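Only a single protein chain was left out; the remaining protein chains are all shown in position.
This part shows chain A:
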Amino acid sequence: MLKLPIYLDNNATTPCDPRVVEAMLPYFTETFGNAASRNHPFGWAAEEAVDFAREQVAKLIGADPKEIIFPSGATESDNLALKGVFEMYAAKGNHIITTATEHKAVLDTCKHLEKQGARVTYLGVNSEGFIDLKELEAAITPATIMVAVIYANNEIGVINPMRDISAITRRHGVLLMTDATQAVGKIPVDVNKDGIDLMAFSAHKMYGPKGVGALYVRRKSPRVKVTAQLDGGGHERGMRSGTLNVPGIVGFGKACEICQQEMEEDGKHLQILRDKLEKALLQLEESYLNGAPNQRLPHVSNISFKYVEGEGLLMGFNKSIALSSGSACTSASLEPSYVLKALGLGDDLAHSSLRFGLGRFTTEEQINYTIQAVTDAVNRLRAISPLWEMFKDGIDLDTIQWAH
């Protein structure tokens, strides 16, 4: 029996894997110590648990456990990486290069740094969602301290060529920072092979708990330092004060271990389901895939259904299927997704987009239901869309005389 509602918003957050919850439970009640309490068994047990989790997390990304610190999530990690490097490397320069399709945690932090005297270059992307590597290299100046490029995009799932990018940053002696929130645990990520110097990611996007994330900070060639953004007890080697979230960190470690073991199998399963969904929905007239079709996370699909508005479309099935739209009918600005706009989509297509985010627990039965429900809703809304009628009558919408 199909259980409703179906969850297809796994880029927003994932459910905790039951194995993760099981690993966490003792750390709320029995092993509740403060990992910084050095003088008694309660503290020692908590510290041991954190050390073990730090190894699990480090192993998943090919890092040394000493290179992992545990902030509250990817947003805090992005803030710490960008602000921390900007302050620490002020003597070297004030220029940061990033891209137009970063997560807001990176873009808004860069905007903040601009007010503090940073110069930030925002690289545009092509219609598939990729930056031009020649443009990146040309943007590097002697004052450039860091390049920040998202590993895999949260809206369209496009995976950036991190190795090609790091070849450039290495050549110029510039740090490479990446928000890898959507990539870690889903596809192989190796900080050494990928040439990454700082990397932010989060537990709750990979079947771990909310409220804990990681920042990878390289210790060797080069040794990277960040200025702490929270003052206090000097936890996490001085880079992030604050009592460690021991149950969260334990769960994060377990989530990383499971991902490491099951990533390959999960990825294959997800890609089969995603491709089935995508193929069926792209059969609909005037539907378009957003972002590069191939270099993409296996569980994400972003599709525009032209001539229907995304939020209106969601309403057709949002009691039975949970997913996101690139439309912004509710936001104050009424501006649609800036990521889709950066790909060069017009407002019409950006407003018409849906993001499908499959996950470890998605079934074929759920995908079959979704194909039917979305197809029905698109057809129903097109029947009441004036734009669809004009399209069918062969009227060029660009020539319409609007009332005002």
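Some points to look at:
Here is the rule we use: a residue touches a chain if its C-beta (ideal position, glycine included) is under 8 Å from a C-beta of that chain, and two chains touch if they have at least 3 such contacts; residues count from 1.
Heads up, the rule we're going with is that contacts and distances are computed from a predicted model.
Missing from the rendering is one chain, named in UniProt as "Nitrogen fixation protein NifU" (options: "Pyruvate ferredoxin oxidoreductase alpha subunit", "Deferrochelatase", "Sulfate transport system permease protein CysW" or "Nitrogen fixation protein NifU"). Looking at A:308, A:323 or A:339, the residue that reaches the missing chain in the full complex is A:308.
Residue A:336 is the one among A:33, A:71, A:336 or A:359 that touches the chain missing from this view. Against the chain not displayed here, chain A makes contact via residues 307-309, 311-312, 315, 327-332, 334-336, 346-348, 351, 383-389, 400, 402-404.
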